[in-house]
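Yeah, one chain of the complex is gone here, protein chain that is, but the others are all in their spots.
On to subunit A.
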Amino acid sequence: MSAILEDLRKGHAIPVVPNVFAMGVDGSLRLAGSECQKCQWRTFPRVKRCLRCHSGNIGDVLLIPQGIVDSFTVVRQGPLEWTGLVPYVLVRVLLEDGVQVVSHLRECLTEDIRIGMSVRGELAVLFEEEGRSVVGPVFVPA
C-alpha cells in the first residue's frame, strides 16, 4: 500500500472518486463516510442529508474498513467500460459499526469466499486511465 500512497503523492495515481478514502492518524486506511449529527446514522459513501431522520446536519466520519462479508458475486460480464477488467469479485461488507459497504474483494480465490468471513480494507489499483493508475478502497481477507 505504501507504493500506492507514494504514487498518489507524486500524481502518478489518482483516487477513483475524490474524498472517498483517507489515511487515519496511525497511517491505516479509512473510508470517508457520513454521520448524521442529529441521529448518529452512519453511511458510506457520503450523503447530503440523513435518510433516517431527514436532517441536513451531516458530518464527515472516517470508518474503519473492517467487517464481515454479507454477500458476494463474481462479475464476469461488466458494463462497457469494465469489459477488459472482468472477472472481478464484488462483496457487500458489514462493517463493525453496522455500515454496509460494497467494493471489490482481492487476494482471495473465488472458491474460498464465504459469507461471514472477515475482511479488511486496503488501497488497490483498479484500472489505468490516461497513463495514471486509478486507486480505490477494496477488501482483502483479514
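Quick note on the criterion: a residue touches a chain if its C-beta (ideal position, glycine included) is under 8 Å from a C-beta of that chain, and two chains touch if they have at least 3 such contacts; residues count from 1.
Note that in this section contacts and distances are computed from a predicted model.
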One chain is missing here; what is its name in UniProt, given the choices "Thiolase family protein", "Fe-S cluster assembly protein SufB", "Glutamate/aspartate import permease protein GltK" or "ABC-2 type transport system ATP-binding protein"?
-> "Thiolase family protein"
Interface residues of subunit A toward the undisplayed chain are 16-17, 20, 41, 43, 45, 50-52, 70-82, 85, 88, 90, 92, 102-104, 110, 115, 126, 134, 136
